[in-house]
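All protein chains but one are shown in place.
To keep things simple, chains are lettered A and B as they appear, and every chain counts its residues starting from 1.
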Amino acid sequence: MRAYAAYLLHRFGQFLLVVFIGMNIAFVVTHATPIDPVEQSIAAATAFGSTSPEAIAMMRQSLRELYGVQGGLWPQYASFWKRVLVLDFGPSLSAFPTPVSALIWRALPWTVGLLIVSTTITWVLGNLLGGLAGYLRDNRSLRVTGLVLMGFHPIPYYIVALLLLIVFGHLWPVLPITGGAQMNMARGWSPEFVLSVLQHSVLPVLSLVLVGLGGWFMGMRSLVSNIVSEDYVVYAELGGVARGRILRSYVMRNALVPQVTGLAMSLGGIFNGAIITEQVFGYPGIGALLISAVHAGDYSLVLGLTTVSIVAVSVAVLAIDMLYPLLDPRVKVA
Amino acid sequence: MWTVVRDLLRHNRGFAWGVFLLGFVLLIAALSFVSPYNPLDSYVVPPDMPPGWPHLLGTTSRGQDVFWMLSFAIRNTLAFGLLVALISRLLSLTIGLVAGYAGGWVDRVLMSINDTFIVIPLFPILVLFYFVMRDNMSWVALAGVVACLGWAYDARLIRSVAMSLRTREFTETSIFSGMSMSRILVEEHLPYVMPIVFSTTMNNINWSIGLEVTLSVLGFTDINTPTIGSMIYWANQHTAMVAGVWWWIAFPVALVIMTFIGLFLLAVSMNEFIDPRSRFGRGPT
Partner (left out) sequence: MTAVVQVSKLRAYYQTNQFGVQRDVRAVDDVSLQVQSNEIYGLAGESSCGKSTLIKTIAGAIRPPLAVQGGSVVFNFGGRELDLYASGPEAAAAIRWKHLSYVMQGSMGVLNPVRRVRHSFVDFAFRHIAKPMPQFMDIVTAHLARVHLGAEVLQAYPHELSGGMRQRVAIALATVCKPDLIIADEPTTALDVIVQKGVLGMIREVQRELKSSLILVTHDMAVHANLCDRLGVMYAGRLIEEGATRDIFSRPRHPYTAHLIASLPRIGHTATIKALDGAPPNLADPPAGCRFHPRCPLAMDVCKQQAPAFVEAAPGHRVACFAVNPVGVM
């Protein structure tokens, strides 16, 4: 028990380090520019509409604080962190005066839902297929599946999303290609709404799954084909243990251990993929929000989303780290 | 070393296909040097013409020949990927080798930092970077930033190779026989490190090209430079798909997919080659 507590402490420390370094990078990026970010943001944000002078003054003030361009470097740093820690990024410039946190809060569930569903499907299915492919080396359909999956894997998320958009948008329009749910439908837990949500999520999920499967498949397959010659598997075969049991309890259980670590490491990349996929399919998550925020010059929103992204991914990694010792009893602190 | 390459070409189909695909892509990129059109010009040929003669892959809505634009686009995209890969090699080799060889607290500190960069979602940070720099961002600067964010995964792989080399018997034998550390590094260890550097470089180029395409498609880079991503960006701006000018998108996408798969095959076949267990695990075929 003591070892587990020490391990947890260590991983929590790593979590704090990630958030700290991430936010510092954000700070450095925004303060290393040669241009005046405040004026540029205001110029971009007010370019298309007519905004009242009081509104502009409010924007300028909150931006100044966020950017921290008043005062010397250390006060800037302090006010930056003050805002970040309470997740108060002020009002959004493009959707003035809606606070940034409200916009993020509205979009976050869509992204979280998309990520949880697609990551779960990808990881479980990819590992299952890869494990079978590694154990049953002569199976033809597994080999063909493997080739197809590996064909999709190196292609970036954007291109696969685009291909799906073309196929289902122009060639065979059976699935909706934009939005999170039907536009004019009332939100809530009614069956029609839920069905509409499911329908609209098929393409984004499919896009993420197609790209991701290949990676898990390849990793699991090579892990399993190495594990199969490990002493404890050979011994179990010599002991006449049933094949199904060997596959589950000896091969898969051991192979999944590094795959869980791999999952934690790839969450950042999966998140990146989700952002771009949301953009292609007009899915109302924080990815699409981020991109439109950039186009609109809404610095507060962009910074807020960056912060939330870093924190969310780090929390997910921490959660996986905490579950890891349950799978592998050998884990040590370092 | 050339016998290794020749053997791989002859017996490893993945490697052979990878070389073929990549060779084709490089050929197209090389043709850009003899292009009759300047890629920055527009409306030099009749727009929206489908593939045929003399415009083999058709023309864009901006009056550019798709084939010759594509040759510049793939050249620039590849150059970007290569630049990122080179810069990040420096970082990942340095950090990976130092962490692997030094061990102890140096290793722990470096790996904590390394893991941080693996976890942090890079895309929002790149977006933030673009947001702040806007039109002042040059390709080299972007390559530098991407490289500084993308070294972590490869550094870890290189570190594990270095760690296993450090503790292998032949290293200790060399040290006992009085070989200097630099000679050991170059003569004994480099042959083990090179294959993994090669395969991680291929993967890194794939990854950075993917980033370039994604960023350019969103308009987050200098879209006047012809790259694969910017071609797709302009095609989207002119609603090419809806207007029926499918060749403007299809051919860049096809060529970049070839690039990805080619590089990927090279990386995977090199990995298979490195891992001796995968070689002997297969029976007589």
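Just so we're on the same page, a contact is a pair of C-beta atoms (placed from the backbone, for glycine too) under 8 Å apart; a residue touches a chain by one contact, two chains touch by 3 or more.
Keep in mind that what you see is a predicted model, and the values were worked out from it rather than measured.
Contact with the omitted chain, checked across A:L115, A:A236 or A:L305, is made by A:A236. Interface residues of chain A with the unshown chain, by the touch rule above, are 229-232, 234-241, 245, 249-250, 253-254, 257, 327-330.
The rule we apply is simple: only the chains that are shown with their structure count from here on.
Only residues 108, 112-113, 115-125, 127-134, 136, 153, 206, 209-211, 213-214, 217-220, 232, 241, 249, 253, 256-257, 260-261, 263-264, 268, 275, 277-278, 281 of chain B touch chain A when the two sit together in their complex. Put simply, chain A touches chain B in their complex at residues 14, 17-18, 21-22, 25-26, 29-30, 32-35, 37, 40, 150-151, 153-159, 162-163, 166, 169-170, 218, 222, 225-226, 229, 264-265, 267-269, 271-272, 275-276, 279, 290-291, 294-295, 297, 299, 302-303, 305-306, 309-310, 313-314, 317, 334.
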